[in-house]
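Apart from one protein chain that is not included, each protein chain of the complex appears where it belongs.
Each chain carries a letter (A, B and C) given by its place in the written order, and its residues are counted from 1.
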Amino acid sequence: MDSSTVFIQIGAIVGAICTLAIFSVLFKENPYYRLFEHIFIGLAAGYGVFVTWRDVLYRLWWEPMINRGQWWWALAIAGGGMFYFIYSKKHQWISKLLFGALFGLGAGTFFQGFANTYFPMISASFKSVVPPMDVPLTDAIVASANDLVFVLVLITVMAYFFFSIDHKAKAMRGTASLGRWFLMFAFGAMFGSTVMARMSLFIGRVDFLVSDVPRMFWPYAVGAAILIGLIYFFFVEKKRRLNQDAEPKTG
Amino acid sequence: MIGITMIPAEVFVPKSGTMLWLLVAAMTAVSILFLVILTQVPSRYRKPMVMAATFICGWFYLVEFAIPSPRDAVTANSYLRKAEFNLRLAEHSITPHYGDPRGRVDPKINGGAERIKKARESVDKAHLYLSKAAEEIARIRVLREKDYIRACDEAERFKNRYGLTEKMIERSADDHKIIDLRTKALKKRVSDLGEALSKIKENDEAVMSAAAGLSDSSASKQREARDVLSAAADGVALIRTSISDNFLTKYQPPASNILSVIYGFSIGLGILSLMTIHGKNIAKARPGYYNSIAFYAALIIMAVAAFLNEYWKSAPSFVKPMFQEVLFNGALTSLQATMFSLVAFYIVSAAYRAFRIKSAESALMMAAAFIVMLGIVPVGVAMTSGLHGNLSWLRLDNIQNWIMTVPNMAAQRGMAFGIGVGGLAMALRIWLSLERGSYFDKQM
Amino acid sequence: MAIILYKILSARAGKQLFIRRIPGLSAIDEAVGRGTELGRPMLFSMGLSGLGIVAIQALSILGHIIKVAARYRTRILIPVADPVLYTIAEEAARDAYESEGAPEAFNRDDVMFLTGDQFAYASGVVGILNREKVSSVFYFGDFYAESLILAENGQQVGAIQVAGTPQIMQIPFFIAACDYTIIGDEYYAASAYLSREPTLLGSLVGQDFGKAIILGIIIIGVISAGVLSITTNSAIDAMLIRFINAFGG
Partner (left out) sequence: MDFLVRLHKIDRRVMYVVLAAVTTTILYTTWLRQPIEVTPEVRKAYQTVEHLPKNKIVLVSIWWGPGTVAENRPQMEAIVRHCFKRGVPVVILPWDQVGSNLAYNRVEQVAKEMGKVYGKDWAAFGFRPAADQAVLGLRSDFQGTFKRDRFNTPLSEIPVMKNVKNWQQIGAIVETTPSGTVGLWINFIGQPYKIPIIYCPTGVMVPEGYNFLDAGQIKGMLPGLIGAAKYEYILKQPGFATRAANALSASHVLIILLIILGNLGYIAAGRRENR
């Protein structure tokens, strides 16, 4: 066994411990989960710092500034520094200046995206509800019925979202509530169609525990689990119950 | 990229050695000075300044988007537009039913011969416009190419005058020219135009081959011709967008770089927040402080290992597998994947609780979910797999497919339009500083 | 866009406007009230939103909730996944407390950054939900696959939950697990509905006009498509194709 295989196996065992820790929250939030939750956030934050440095600050800022002599990048410190004024009560507004600029950019990019996203959707909604003539009759009816349903659902759903018309108004009542029903139907469908993907995720984890984690891990794991369970029950839980009896409940 | 405006403003010259460090220090000082000056701004000017910053930043993207196309491609663009229009017309002429790929136009009945003739005419017109557009694009391409060479020469001269080192200049891979923002934009323009040319040629060939198939009245040939025409029309529309950038487009990448860098600085804030909260936990030995210690340990070990793995060239051999196999593959990705897989459980309890026949609405949700869930798995499909022929539309997998593509798609689109318009209104309010609420109303 | 602007301006000029009831949004005040009754903290999550208009809308709603909460000195926890948004959320929270005259109720540690990693963020929020035994939870912002993880845990600790997101695919999960869910672009109606500020109401009516225009275009488009399927008249064909094409490319 070479050293890289050993590390892969250690990795798999670490992975198994982490996996079991996260699954334990399904039963109840517990110290074991809590510990790994903090480790998780620590790992993700640590990796995040590294990725931000490597992909953003180093690549786009430090490298051009120091290695290519583009000294003007040092001015970016002014922009980045503005964030840190939120800690000052008196000069808070400086961070607001930066946020204002960022808000503006956010709004601008939305304007740009709007036409690209929604115009094609509009033209794709032009369905012909007239039955086609040169195909077999049943096909023609099906095709035109599909288009009709599509247009009907689209229109009623959009009608539901009009805010300035009272839904109690006569013309709106039927349309809007029909729209809401269609919406609920669609939500049910979206829900149902997601189940399989999520179940396969769980199957993936089970498969990982069974076929990727070295077998020798399991006896130790079961032993450790029993031990921890006993310790938890006798020390922590007992103490807690004693405390509960002793003191009246607060907050 | 050497600089935003290297050639016209000769101030922006890359430096090296002591001079570089001096300048960097000076610019840092300028930045700090700028921030100090900002602290002295009287409060009545503050709000207008924020509003102006918002407006200007939004304006950049809006204008870039709203200005249609550069001066040089206006003619080509109009030719392409006409070509596209004729292609769509031709496609329609041989489509018996709008938006339906089936069926055929029979030359013998219902004015079919007339329609085929019209389609041919339109295709010929499209061909004509395409070749005109190609000519026009070839013409402006030559012009841009000349501009590019001129700009490169200038950049070369510039390099010699200021003695820039190899490290400080960027060269294009193919012709060893110095690249700065302007040459880069020109180079991209030339290659875009070249690509557009070849695309036009491709589409034109496809169109002509489709035209040859038009007189064949068999359904499959017609369908093929229709597909080609519609693809060609889409292709032409794409070409139009690919040659339609304007004077602001080239500033988009640098703008987004600057933005990324400024964003990058904010990571410190986040980490600072995390570290103070957990630091306080440890310092005050609050209940569960050992979790905070674990957090610190994980944060530091991960960050250190990642940096060592990336930058320490002569690291001992265990560093790489330690980071990659244990910390990254073993811990981080397992945690992510398991957290994600919890959804499998929650989806069950949520479904159990929510799908009750309390109201028509939840009953409808339940019905749709039932059909879709059964329609995807083999067991459900097998339940109705006996239905054939006229009844085959009743099969669960077919119904499931229909639900997902017809009513579900329509409902999603109806919502999407609302969300789009809502977002647009919001963006407008932000941009013009018309938004209200505690954060926006506050005096500064 | 022009219509939205016109409506905003005319509303500012004092024109009265009608807005229908949105049940999910009416529930926000109820949820805040319950938090106060139980004396337990509340939680407001913006999901994975980065800085953009979705997040700004979420901040508006947050401002409103804090204002109500501040009156009763109820704590509100705000875990955030984006460092820039974290800074803004902190400011927004502080401002909201100050505008209610309760700056001392603002605790900086209640606004916390939890890493931008999707599931690390989710695990952190799950931990907070359980440990703090929150009374009410608000989800407003961009949510993805973690939506159900958060909402089910909130449900388990017995919190009253209100959610809204422009991410259409996540709405069914919120509907299943939350007490009130606002759907689709009700999300963007929230700040207008809650504040009754004329500018925002005007903008909301403007949105309605915008949607009406889209709806009109679609109806005309559908009719054109139908006509195109029947006629062989070339002049009409050309005209209709031109119309359809206007939205195609």
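Rule of thumb we're sticking to: a contact is a pair of C-beta atoms (placed from the backbone, for glycine too) under 8 Å apart; a residue touches a chain by one contact, two chains touch by 3 or more.
None of the values given here were measured: they were computed from a predicted structure.
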Omitted chain's touching partners, listed by label: A, B
Among A:126, A:182 or A:202, residue touching the chain not depicted: A:202
Given B:13, B:152, B:168 or B:374, the one touching the chain that is not displayed: B:374
Where the unshown chain meets subunit B, residue by residue: 324-325, 328-329, 333-334, 336-337, 340, 344-345, 347-349, 351-353, 355-358, 366, 370, 373-374, 376-382, 385, 404-405
Contact set of subunit A toward the excluded chain (per top definition): 8, 26-27, 195-197, 199-204, 206-208, 210, 212
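Just so it is clear, only the chains that are shown with their structure count from here on.
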Reference subunit C; chain at largest CA-centroid distance: B
Centre-to-centre distance between subunit C and subunit B (centres being mean Cα positions), rounded to whole Å: 24
Shared interface positions of subunit C, touching two or more other chains: 53, 56, 84, 87-88, 91, 114-117, 119-120, 123, 168, 172-173, 175-176, 183-185, 189, 204, 207, 211, 214, 225-226, 228-229, 244, 248
Residues within subunit A bordering two or more other chains: 22, 25, 34, 36-37, 40-41, 43-45, 47-48, 83, 86, 92, 96, 102-103, 106-107, 109-110, 118, 122, 125-128, 130, 132-133, 151, 154-155, 158, 161, 183, 187-188, 190-191, 194
Complex contacts: residues of subunit C adjacent to subunit B: 1, 4-5, 8, 53-54, 56-57, 59-60, 63-64, 66-67, 83-84, 86-88, 91-92, 95-96, 98-99, 109, 111-120, 122-123, 145-146, 148-149, 151-152, 155, 166, 168, 172-173, 175-177, 183-185, 187-189, 191, 195, 197, 199-200, 203-204, 206-207, 210-211, 214, 225-226, 228-229, 232, 234, 237-238, 241-242, 244-245, 248-249
Subunit B to subunit C touching residues, read off their complex: 84-85, 88-89, 92-93, 96-99, 110-111, 114-115, 118, 234, 237, 240-241, 263, 266-271, 273-274, 276-277, 280, 335-336, 339-340, 342-343, 346-347, 349-351, 353-355, 365, 412, 415-419, 421-430, 432, 434-439, 441-442
Contact set on subunit C toward subunit A in their complex: 17-20, 22, 39, 51-53, 56, 84, 87-88, 90-91, 114-117, 119-120, 123-124, 126-127, 130-131, 168-169, 171-173, 175-176, 183-186, 189, 204-205, 207-208, 211-212, 214-215, 217-219, 221-222, 224-226, 228-230, 244, 247-248
